[in-house]
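This is the structure I have questions about; it appears just below.
One protein chain is absent from this view; the other protein chains keep their places.
Letters A and B name the chains as they come in the text, with residue numbers starting at 1 for each one.
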Amino acid sequence: MDKFKIFLLPVVGLVFGIIILMLIVFSLNSIPIFQREGIAIYTTNIWKAGEVPEEEFYGILAAIYGTLYTSTIAILISLPISVGLAVFISDLLPKKLREFFIIPTDIMAGLPTILYGIWGIFVLAPSLSGMMKFLYDNFSFIPFFSYYNPTGFSYLSAGILLAIMVTPFATSLIREAYMAIPSIYREAVYSLGLTRYEATKVLLSYIKPAILAGTLLAFGRAVGETVAVSLVIGNAFNIHSSLFAPGYTISSLIANQFGNAFIYEFMPSALFSAGLALFLIGLVVNVSGLLVLKRWGYA
Amino acid sequence: MLRELKNKVFILYLIISAFLVLFPLLHILFSVFANGIPVLLKFGMEFLTETLPAPNKPGGGIFPAIYGTFVMVFLASLIGIPLAVLAGIFVAEYPNNALSKATRSLLLIMMEFPTILVGLFVMAIIVLPLGSFSALAGAIALSIVMLPYVATYTEQAMRSVPQQYKEGAYALGLRKVRVVFSITLKIAKKGVVTGLLIGMAKVSGETAPLIFTAGNAWRSTGGALEPAGAVPLWIYYLVQQPYANYHELAWGAAFVLMVFFLAIFLPIRLSMVRS
Partner (left out) sequence: MKKVLAFGILVALLMLGCVSEESKEGAMEQIKIYGSGASFPAPQIENWISEFSKVNKNVVVEYASKGSGAGINDFKSKLVHFACTDPPAKKSEWEEFEKLGKPLQFPFIVGAVVVVYNLPVEGLKLDGETIAKIFMGDIEFWDDERIKALNPNANLPHEKIIVIHRSDSSGTTEVFTTYLSLVSEEFKKRVGAGKLVDWPVDKLGRGFGGKGNEGVSAMLKQTQNSIAYVELAYALHENFKMVSIKNAEGNFVKANSETISSAISASSAYVPDPTEGYKEDPKLFLNAKGKNSYPIVSFSHVLLWQSYPEKEAKAIKSFWKWVLTEGQKKIIDGYAPIPKEVAELGLKAVESIRGE
């Protein structure tokens, strides 16, 4: 081993150390709540803080549910338009114009999330509340629309905001994979006399793994997003199938409750265990996304 | 006929997709400009030099937030950049090593990692033992967020340096340290600096890692061990207040943040198009 490598090793060790230490900190701090409640912390929807520790009981199921629900809404909205934009840029636009569409998506990917937040709370949620009222008044027999929520703060608002935030990632991944399809395939497909729709369908089936990876990574981002979501989700311990219901996500629960957690005996531990859940969900989703990319040679 | 129709519908779908992606961006940019510029005009230069006003009182500004963002990004860079660049060098220089493959994956995972968890982590290991929210704690959280971006850009830039340069240098009998620092890194300079700037732009807009670390300051500016404000943090708190003048401040701060971000990001991005 050369000296230079030995010199660099501690640095690399430190990078790994940060992540490992983080996992240790979250695990250690979760122990008290696990000892007290066991798995119930993840399987019940109760948030009972008490001045006397005996009265305390915490279950973050509503937050786990809200995290998965909002992220799923985000993906269902984002995926079709991500694919659409990717194909639009690579097939319909002349080379010179492509950058005009790619640069804005790059800006969106990097834009500070608090800007999505201020837009979400002052622009998006108020304008959605009108639409929600209309759908509730006329279509409340459909379960998704069955919640009377005049505030606009809901799973739907959070889901839409997340969709806007994760689309740039999904679309750029899909676009790069789509453009990387060897031109022989392209020419072969078009030489069959297929329409653009039919040809694209065939070509997209070549990059299924990239679309899957894009979906997973976008989902991972949505799961971890905090500030923008916490401003529009409504922050209620609620488990409801309706899009219009207010709820919580794990990250917004932490952002909202951690400030007053330490006056209670077990709330800090409950929130660290929520963090641990987020840590693990994020890890599993992102690692699977990266594995898919690796497996198919995109990264 | 049906084939033709399907095709038309499909093309329409593509165009609508493009519109649906771009419309929110334009709407956000427009909202921030339309709400932010009047605020800046109304408050004048004081907006950048004054501190938080009382509720429903005229005047005031966001100076402690700008100051805090500046201090924390600066400290985060001091801590994070050397680490990140060295980690990037390691991955680039020893690409086939198992450890460096693992590091590469780790950096990619860190990029996607929920930043609120970084904040909670730093609160547990820095804020509680030190007994105070501080700019330093905020900066440490930001440096962890910044690390994977800078490291990955460094790695890519280092790897894009043609092999001949390095081989030439080795042929002259230079040691690896010299080759890396005086040859490869010099040639890769532009890519590395791009990484630094992207990393700094990224963390200057981060809110979640700061909520439980920096603490916030509305009226004061201080040293590294004192609580500090930050522009994104101010926006986060101000929008949750019921006062009209606080909402104005929030829009003005959002405008400042956006201009700052675009001023760093756009030149970098446009220079990529040219090259």
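What we mean here is this: contacts are C-beta pairs under 8 Å (C-beta built on N, C-alpha and C of every residue); 3 or more make two chains touch, one makes a residue touch a chain.
This one's a predicted model, so the numbers in the text were calculated from it and none came from an experiment.
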Checklist outcome for this item: The one residue from B:Ala54, B:Ala102 or B:Val177 touching the chain left out of view is B:Ala54
Next on the checklist: Just checking the interface: what residues of subunit A touch the absent partner chain?
Outcome noted: 46-52, 126, 129, 147-153, 234-238, 240, 246, 256-257, 259-264
Checklist entry - If you put the missing chain back, which residues of subunit B would it touch? => result 52-57, 67, 70-71, 74, 77, 127-128, 131-133, 185-186, 189, 192-193, 215-222, 226-227, 240-243
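Everything that follows uses one rule, which is that only the chains that are shown with their structure count from here on.
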Item to check | In the complex with subunit A, residue positions of subunit B that touch it | outcome: 3-4, 6-7, 9-11, 13-18, 20-22, 24-25, 27-28, 31-32, 35, 83, 86-87, 89-90, 93-94, 99-100, 102-103, 105-110, 112-118, 120-121, 124-125, 144, 147, 151, 175-177, 180, 198, 201-202, 204-208, 211-212, 232, 235-236, 239-240, 247, 250-251, 254, 257-258, 261-262, 265-266, 269-270, 273
Item to check | Interface residues, subunit A side, partner subunit B - complex | outcome: 2-5, 7-9, 11-12, 14-16, 18-19, 21-22, 25-26, 29, 80-85, 87-89, 91-92, 99, 101, 103-108, 110-119, 121-123, 164, 167-168, 171, 195-198, 200, 217, 220-221, 223-227, 231, 251, 254-255, 258-259, 271-272, 275, 278-279, 282-283, 286-287, 289-290, 299
